[in-house]
Each structure stands twice: as structure tokens, then as C-alpha cells.
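For this view, one protein chain was removed and the others were kept in their places.
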Amino acid sequence: MSVRPEELLIGTVAELIGRVRHVAVGALSPIPAAAALLGARRHDGMRVSILNSRRHSFFTDGGRELFDCAGQGRIDAFFLSGGQIDGAGNVNLVAIGDYDRPKARFSGSFGSAYLYYVVPKVILFRLEHTRRTLVDRVDFISAPGTSPPGTYRPGGPHALVTELCVFQFDKPSGRFALASLHPGVSLDEVRDRTGFAFATPDVVPTTALPTDADLALMRGPVARDLAETYPAFAAEVLGWRAEETVR
Amino acid sequence: MSVRPEELLIGTVAELIGRVRHVAVGALSPIPAAAALLGARRHDGMRVSILNSRRHSFFTDGGRELFDCAGQGRIDAFFLSGGQIDGAGNVNLVAIGDYDRPKARFSGSFGSAYLYYVVPKVILFRLEHTRRTLVDRVDFISAPGTSPPGTYRPGGPHALVTELCVFQFDKPSGRFALASLHPGVSLDEVRDRTGFAFATPDVVPTTALPTDADLALMRGPVARDLAETYPAFAAEVLGWRAEETVR
Amino acid sequence: MAFPGPTELDSALRLIEDGALVAIPPDYAGVAMAATRALIRRGVRGLRLVCVPQSGLQADMLIGAGTVAEIETAAVTLGEYGLAPRFTAAIRAGTVRIRDATCPAIHAGLQASEKGAPFSAMRGLIGSDLLKVRPDWRVIDNPFGPGDDPVALIPAIRPDVALFHAPMADAHGNVWVGKRRELVTMAHAAADTLVTVERLYDGDLLADETLAAGTLPALYVGHIAVVPEGTWPIRFGTRTTDATHMAEYAEMAATEAGFQRYLARELAR
Partner (left out) sequence: MAFPGPTELDSALRLIEDGALVAIPPDYAGVAMAATRALIRRGVRGLRLVCVPQSGLQADMLIGAGTVAEIETAAVTLGEYGLAPRFTAAIRAGTVRIRDATCPAIHAGLQASEKGAPFSAMRGLIGSDLLKVRPDWRVIDNPFGPGDDPVALIPAIRPDVALFHAPMADAHGNVWVGKRRELVTMAHAAADTLVTVERLYDGDLLADETLAAGTLPALYVGHIAVVPEGTWPIRFGTRTTDATHMAEYAEMAATEAGFQRYLARELAR
């Protein structure tokens, strides 16, 4: 089967999530949501919370419950993005330039300054792979990649997924290291378009394509589950058509 | 009309509550509950919360809401009792004698160590007026009558009502002062049966009997309202009979 | 993990091991009395109770039966049936450790745990002897004040298990608790939760917006057992307390021997 770039990413992110009890996905994240739903199809009993979904949301205690739930250690994986992300895993969701008179202003830190600390596997997902987004040092730290010893920090970055490659976060060094290049992407291109220095294995693997079984899941039950929250994505990317529903 | 002792107390407590926005009443308190309901009949718009009542409870946020509500400044009057109460307004709901090996153990402090601090008018209600209950100094301070300057303390004791008399709490001296003797009670009797020293006015008033209008309210609509939570008290003391309900 | 479906009571109760820190609700919020009798029958030992924020017959029976090592509570009382006899006897004899609290401190400690916070700040308490007997509570100067403004800090309370009774649960493990939100906080704060319910709801409690408002999601619920009238003799919903039974309990439990007769009879039911 031919694989769309989004399908490659969904499969990759599902691998990064792995087998966990509970993965939560924030708003405006169709690929992470699809990856989480794929994970749930592969791993029996895995729970997926998709914010703003009516069918895939288990929360009944208002907006705080996601954060409380994470603070209780009941969320194993979550996704963050960033206007800027640097090689030390610092995330900037606030502004570029001087904070008081920014050159560019983003939406704000959302829950990053908490969830990045308490969720064990935070996967950074930022498709745009440029020196504008992946920088040597973020202008504002919404949430830091690492914390000094003694700081309460059960959580933190696990990986960074872009349109070009996958970085794994290396805890001992506190830096991202290249883990795989997406098919057709060269190491030079990644070096060229990345604003931070990163370690590279001697032989850089190619990001694995999803298996046929995974593709079938994505285009079938996963697309159907996803369509509730992301109907356009499910239809246009995964080819989901509601009338085919049989279940 | 002849007035029962309980009716005298209900009228007295209603006077002490006065016109407030919101009075709350804890469990096992038929006389304070009746007094609060009487107040609501006299003062339009006054709100009464009776714990464990289904009709007179406005809370929907679990057991903490009473305390949160009080902490927000939304409860103006509340009632406390005590295994021991002393002349400085200290309340003991825990134990008599040494805490570690008590001679007597009471139920526990309930919410006193919070509500006594934050509810402006706390009325202590303890019918048993003896040197065993009204002591010079409590053995354990569940909640103190006063706090040092600087301590956050918008609330505190307003009065102490017993089977014999009413004490008003005098804030400047931080002590109870005799306010009135119930009809037929002598000052000597109160002195004799009180374990703490207290100031006495030159002429001690007699606790006012409820007016006929108040008695009619007590025996009519107040008894009916009360019957939901305290059916036996409403029937035996206030003569309420359900079949008379007309409304 | 996926909710395995309702189980037998005795099987569900395996969640509560010897020495467990167990949160239990007040009489008005759904006391799992059938589960309590089953626990005693099983011979559980060394329980540490957290009453949210107080208890009655349940704590008194568990103490009388020798299953309790420690109790944190704002009060234990039989209410209109008098003081809790086995509780007061145990405290006087020193056979059970007491952690005297006040209602909002227990709520605050559970809410800290619910939020994954190390402690909650709480007004009141300053000058109370509770601070003397609770060295685990702290007082700091309010860092937001002008100085000399003492405020108490209550550490997070993280029960091993929350145990209560609720009107209904569905096959997915969601539990409807209505406006009894202390049960939600207990479950959020606890590592795991065991619920007995009156009945099963045929459907998904989260799928109905009206029911969802009063539903504790399955995410927090480890085990559910269907036990109709599971709070007896304590009231529940429109069912009133069994007054005759409570008066009899108060009388029998006034002495150790009387309590043992009561217990033998009740466990044999």
C-alpha cells in the first residue's frame, strides 16, 4: 500500500507512545489523536482521552481534571508543541524577541508549564522543521526540558517528531538526539534546517513505515473514531467515508 | 399563650441571629434550626442551610461546600457546641483530661477549627449548664475564642445560650458577659453552676419571651419546615401535626 | 487498564490489604456497610482509616472488631444514638492511634492529593490544640501577606483505597454519585477505588449529559460490586436509617462483651 506522510507520522507517534495505560491528546492535534487511537486498537485496555471529544473524553470535573489527573500520575503520555523548541527540550509558546515588546506573540503556554513536568512521556510534535521553530535557545521558556536535581519532575520530553525526522530525548545529556530520518530525507537537510546541535548515530535509521495491518487500522476503525473530532482529516487524509460505517 | 422552654430558646436564638443573608445549621440542632427558620420567616430573603436536610440544603459540591462557602464569606451565622466551653470562648470537642489518655473522649472537633474563625456570628448552643460543661479553662482547645492580632479571623463567638441564660461575647475583653437570665432563673444559680468568671450588668434583664406573632410562626410554618429534618421535635415540642398542612 | 466488569464483593475487597490507608465517607454520602462486614469477616488487620470528614457506625464497628490501627477524622459519632462507644473506648485505652482533624482539613488534604500538590493552605486552625497533636501539619507565614500572617498547611492525603456505596454503575465501570462530590474527590485522591452499588445502569453513564454531570469516570474505579441496600443499617437516598438497629447497636456496643455479641450475630447473617 502507498503511505501518506500523515500515515507515516501516525504510525511513528503510535510507536513512541508504546503500550501505556492512558494517553491524552489536546486540541488541534489530529495526528497525535490518530496515533493514540491506533495505539488503543493495538493495545487492549489502553485508554485515550481526546480533549473536546464527546465520545473520547472521560472527564466530568471540568477543565481542571486533565491536569489533576496528570498530577495524580494517571496520564502516561501527552503531546505538546511549541512556537520555538530548542535542543535542550525547552518549549516556547509565548513570544519571540523581548517578552515586553515581542516581535511575535503566540497564544500562550496552555498547560505546558505543568504537564511537561508530570507526564512521563511527553511527545513534542511540530511539523514545521526550520531554524525558525527549532532554535538553539528559545526566547521564552514556557516549560524547560530538564530540571535541576531535587526538583519534582516525574515527567518530561520523550521525543520530538517533525516533518523530517524523529529526535529522541537523551536524559543523561538533556539533549535531543537524532533517532531516525523520514524516508527520502537526508541528514544534511536536517542539519541544515535545525537551529540546534544534536547527536547523530553512526548509522541513522529510516523512520519505519507503518505495517499493512496498521494502515488498515488507521484507515478503518481509527479513522472512524477520529471522525467525531476531526471529520475533515479523517475523510481527506485517511479516506474515511461515513456511509461505509458498519462496525 | 404559654411558652415552652424550647420556644423561649428558639425566639432567643432567632434574635441573636438577627437579620443576616445566610445562616447555616449543623446536624442534631433542632432548636438552632427552628430559630434559623423563624428568622427566615421574619426577614424576607434570608437563606437557611440545614445540613442533611433535603429541602433546606443548597449545596451540590459535596461535604466541602459548607466550609468553602463559609471561607468565601457567604455564611453569616453558624452554631457550635462543646463538651467544654470556657469563659474566653474556647471550645473543646475532643477530650477531658490528658489528650493521650483522656478521662472522657468526645466525638471530635468537626468543622469548629475552621468555622469558628471565618463565620462572623458563631452562636454557641449548649443546654447543659454545669461546672462540668462551662469550665474555667478547657482541657483541649478545638477552636479558640479569640486570636492574636494579625491572625486571619473574620469570625468568632457572638453569644452562648444555655438552659439558664444568655452570655454575649465581649470582644474587647475576650470574655463572655451575662446578657440575660431566662425567666425564673436567679443570678446566684447561674454563678453557682458556671465554672468561669463572667461580667454582670448592674441590672440583669430577663430573656424576652417570644411574641405571640413569633409563637404563631414557630408553631405553624416553622414547625412545618422543621418537620422534614426533625419530625419528632416538630410534633412533640411545637405541636405540629402533618395532617393540618394546608399551605 | 480496561475495567473488568463488576465482581463479587469478596473478590473486590482484595483491593484492601492489611495496613491499607482507606478513605470512607460520612453517613450521608453512601457508607459501604455490607463491604465493611465482609472485611471484618475476612479478618483484615491494621487498617488506617481516613474519615471524609467523619464517620459513625462504620468506623466504630471496624475499631471494635480490632481491624483498625489508626484513624484520621474530624469526628466519630453515632449522631442521635450517642457517642461512638467502641471509638471512645479505644481512644481512652490507647489501642487505636487517633489523628484528630477538622472537616475542612481532611477535604483540603484530599484535594491536594487530587491535584498532585504536596499540600493545601487553610485558614483557621491557628491557636487550636489540633496543631499541637498534628505535628504533620505546618504553619508558615503567608508569603503573600504583609508578614505576621500565620497560615496552616495540610499535607496531601493519598489513601490506598477509597471505599463507598453509590446508587449505580455501568458496565464500563463509571459510577453515578450525584451531588456527593466528596466521593469524586476521594476517588481522585486515592490510588484505587472500590465501590458497591445498588444496581447496574443499562447504558453508558458518560453518554448522557445529565447523568454524566454526576458520574465518577471508570478511570478512577478499580472494582465495583453490586450490593443492593449495601449501606444498611445506615440511610441511603430516600431509604432511612434503621433506627431500631442503631439503638440496639448503641446499647450493645456500650460494652466490649456486648459489642462482641453484636458482631458475632451480624457476621453470621
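A, B and C are the chain letters, set down in written order, and residue numbers restart from 1 in every chain.
By definition in this document, contacts are C-beta pairs under 8 Å (C-beta built on N, C-alpha and C of every residue); 3 or more make two chains touch, one makes a residue touch a chain.
Quick caveat: nothing in here was measured; it's all calculated off a predicted structure.
**Q** For the full complex, can you list every visible chain touched by the one that's not shown?
**A** Contacts of the unshown chain, counting the full complex: A, B, C.
**Q** Quick one: say which of B:G11, B:G71 or B:P210 touches the chain that got left out.
**A** B:G71
**Q** Can you tell me which of C:V68, C:A84 or C:M122 touches the chain that was removed from the display?
**A** Only one listed residue reaches the unshown chain, and that is C:M122.
**Q** Name, in rising order, the residues on chain B that touch the hidden chain in the full complex.
**A** Listed in rising order, the touching residues are 21-22, 44-45, 47, 58-61, 64, 67-74, 118, 152.
**Q** Determine and list the chain A residues touching the chain excluded from the picture.
**A** Spelled out for chain A, the touching residues are 27-28, 52, 59-65, 67-68, 71, 93-95, 99-118, 140-144, 147-148, 150-152.
**Q** When the complex is taken as a whole, what residues of chain C touch the one chain not shown?
**A** Within chain C, the residues touching the omitted chain are 104, 108, 111-112, 115-123, 136, 138, 140, 142-145, 149, 151, 153, 155, 177-179, 209-215, 237.
Quick note on the criterion: only the chains that are shown with their structure count from here on.
**Q** B-C or A-C: which has the larger count of contacting C-beta pairs?
**A** Top pair by contacting C-beta pairs is B-C.
**Q** Compared with chain A, which chain's mean CA position is the farthest off?
**A** Measuring from the centre of chain A, the most distant chain centre belongs to B.
**Q** Can you work out the whole-Å distance between the CA centroids of chain A and chain B?
**A** 59
**Q** How many angstrom lie between the CA centroids of chain A and chain C, rounded to a whole number?
**A** Measuring from centre to centre gives 40 Å for this pair.
**Q** Two or more other chains in contact with one residue: find those residues in chain C.
**A** 184
**Q** Hunt down the residues of chain B that sit against at least two other chains at once, touch-wise.
**A** none
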